[in-house]
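With one protein chain withheld, the remaining protein chains of the complex are depicted in position.
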Amino acid sequence: MVAKTKQNFSSISKHEKRNFWIYISPWIIGFLAFTAIPFFSSLGLSFMQWDIITPPKWVGFDNYKELMDDKIYFWNALRNTIFYALVGVPLSVTLGLLLSILLSKEIKGINVFRIIFYLPAVFGGVAVLMLWSYLLYPGTGNGDAGLINAVLGWFGIEGPGWSQSEFWAKPAVILVGLWGVGGSMMIWLPALAGVPKELHEAAEIDGASRWRKFWSVTFPLITPAIFFQVTMGIIGSFQIFMEPKIMPGNQKAWTDSLMVNLFDNAFTFYKMGYASAIAWVLFIMIMVLTVINLVVSKRWVYYESN
Amino acid sequence: MSQTNTEAISQVQINQKASTRSKLPKIILRSLRYLVLTLIAAALLLPLVWTISASLKPSSDIFSVPIKWIPSEFKWDNYSRVLSIFPMFQYSANTLIITISAIIGQVLSSVCVAYGFARFRHPLANVIFLLVLATMMIPGQVTMIPQFLMYKEFGWVDTYLPLIVPNFFAAAINIFLLRQFIMGIPKELDESAKMDGCSSFGILTRIIAPMCKPIIITIMIWTFNANWNDFMGPLIYLNDPEKFTLQLGIYSLNAGQQGITDYGMMFAATLLALIPTLLLFAVGQKYFMSGIKLGGALKG
Partner (left out) sequence: MKSLKKILTAVTLSATLLAAGCSSDSAKTSGSSGSDGDKKETVSFTYWGGDFDKKRMEAIRTEFNKENPDINVKLIQIPSDGYDQKLLTSMAGGSSYDVVQLAEAFNTYAGKGTLEDLTPYMEKDGVSKDDYFSAGMEAYSYDGKVMAMPMRLGAMIMLYNKDLFDKNGIPYPTDQWTWEDFHNAALKITNKQDGVFGVQGVGTWWANYMAYVESFGGSLMTKDHTKFNLDSPESIKGLKFMQDLIYKDKAAPLASDIPKGVDLWTSGKIGMLVDGPWHILSAIANIKDFNWEVAPIPTGEKFTTPLFSNAFAIPKGSEHKDAAWKVVKFWTGEVGQTILAKEGGEVPPLKSVANSDVYLKVHGDAVNLQALVTSVDGAFVPPITSKWGEINKLADTYLAPIFSENADVEKQLKDMKPQVEKMLTEAQEAK
């Protein structure tokens, strides 16, 4: 596998540098015109007290200090969020890939299966909220169990209390998110299709097993897609919001994420400065992980063009 | 090892396999695949079936205990009433204007920017790429109000401009995805095109962009969904009911008479709004597997 150690910048021609700027210029212009001001405003606001209605007031690091002292909400939400990231990202990446492999073979009727698997990813809004409450309803103790526990019951399994139980509340939130995992086939399928059949056949000559074929042929070629999914998964799981809102635990402290905390502060408590401070703490955590991910990726992500 | 050689050998290999091993495992394997697919599909469809049934029920049936799968009476008028409560066609047309503009903007700008990141080196490239990713890491909730105030200064409030124009400057996630994909395309293809006298822009339009078709389809679908289902953007920026979008209409159904929601009608509206999204995917998914046919360009 190619591991590029050090780029020699002096070897880059002026022409290439100029082309770089030309092609990325749409993003640069957009950033300067539309993104930069709100982006840095939120950084500025994190050092201010702002109720949105009256002008903001400079308070220095007060918001950040308050944050560090907030054991009830902030630290609790941070713990929950890390749980979502640690458990949710590996699960959704692996499951998404497995499902997509199932869906990648052009067999009869596969189009229909793909549509069905994709459906939950776009089935949103209030309907889903109602749906999940109904599905994971543990029952009032007289047998009116929700669908999922009823199905588990057919197999003699007594379903857990889901949102009603401290232990299962967070897994329930992750489960809601995993329901839409089929949506990731939009990235996996093109990536899998990019693996040339010739390579598989070549591996077969060597008598490679399916398992072996996957690891030595398919896997290296889809690492760019895996890298994309992991990076986006980290960003997404740190910003998890709708799922804990849809399926809060019996006690919200069990499931509240940093984003729920942020949203409360911004729009229910009118503390936009404080909410911005949460956003920037979130930013720094995601950024650190992304940089690590980027650096490590040089070791395992294989780009054909290098 | 030459290409033709590989093919010939593998053909022999396959034939040998077919003869030595019995055909049974293949059939079993295929049936197994269908079985697994069907089981998962059934699990995923159950909620949809419930919603369809709910959309046809009178309100009293929907959340009854225990669950009723078949409505006690079929309320087809849940669907017809949706159309009478808000101007669904006008709102859909408004949404479509925004959505189509956004798709055009995102596809053109993302392909261009991603190409810049994937194919041209620059000492600052990594830093700028990190900045691109950084824009995804600040949640919209805290940039929303400064952004609103900014667009207000531009005089763009109550127009579609804040919802359309930024799409022409490439979203970070699209840049990222396309960059990953383009970096997976062997550079030899560029080189040979260059030999044929292609400029860098020619390489983009003739080689890279066509190869990115599956990913461009993905981006089109994403952009469609994001804009078709956007609630916050239109909510914040639009004031004139004439300009309202579909989601503003659907959300207004979530408050029926004095706080009691007419769920039957709301589910009907949700399902109706889902149709274009699914149609688009049904058409688009055919292209997901039209992968790069690398052929002879492969390194042996």
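Labels A and B are assigned to the chains in the order they are written; within every chain, residues are numbered from 1.
As a working rule, a residue touches a chain if its C-beta (ideal position, glycine included) is under 8 Å from a C-beta of that chain, and two chains touch if they have at least 3 such contacts.
All values reported here derive from a predicted model rather than from experimental measurement.
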Neighbouring displayed chains - absent chain, whole complex | A, B
Considering the complete complex, of A:Met48, A:Ala279 or A:Val301, the missing chain is touched by A:Met48
If the hidden chain were put back, which of B:Ala118, B:Leu253 or B:Met289 would touch it?
-> B:Leu253
Where the complex has a chain not shown, which of A:Trp58, A:Phe167, A:Trp215 or A:Trp300 is the residue touching it?
-> A:Trp58
Given the full complex, what residues of subunit B touch the hidden partner chain?
-> 58-60, 62-65, 85-86, 144-146, 148-150, 152-153, 155, 157-158, 231-232, 235-236, 239, 241, 248, 251-261, 263
Residue positions on subunit A contacting the omitted chain are 37-38, 40-41, 43-45, 47-48, 50-56, 58, 60, 72-73, 129-130, 133-134, 136-144, 146, 163-164, 250-253, 264, 267-270
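The definition used in the following text is that only the chains that are shown with their structure count from here on.
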Here the gap between subunit A and subunit B, centre to centre from mean Cα coordinates and rounded to Å, is 16
Interface with subunit A, subunit B side, in the complex: residues 3, 6-7, 9-10, 13-14, 30, 33-34, 36-37, 40-41, 44-48, 50-51, 63, 65-67, 109, 112-113, 115-123, 125-126, 128, 130-139, 141-147, 150, 165-166, 168-170, 173, 175-177, 180-187, 200, 204, 214-215, 218, 221-222, 225, 229, 250, 254, 263, 266-267, 270, 274, 277-278, 281-282, 285-286, 288-294, 298
What residues of subunit A sit close enough to touch subunit B in their complex?
-> 7, 9, 12, 16-17, 19-24, 26-31, 33-35, 37-39, 41-42, 45, 52, 99, 102-107, 111, 113-120, 122-127, 130-131, 134-135, 144, 147, 179, 182, 185-187, 189-196, 198-199, 201-202, 204-205, 221, 224-225, 227-228, 231-232, 235, 239, 241, 259, 262-263, 266-267, 272, 275-276, 279-280, 282-283, 286-287, 290-291, 294, 303-306
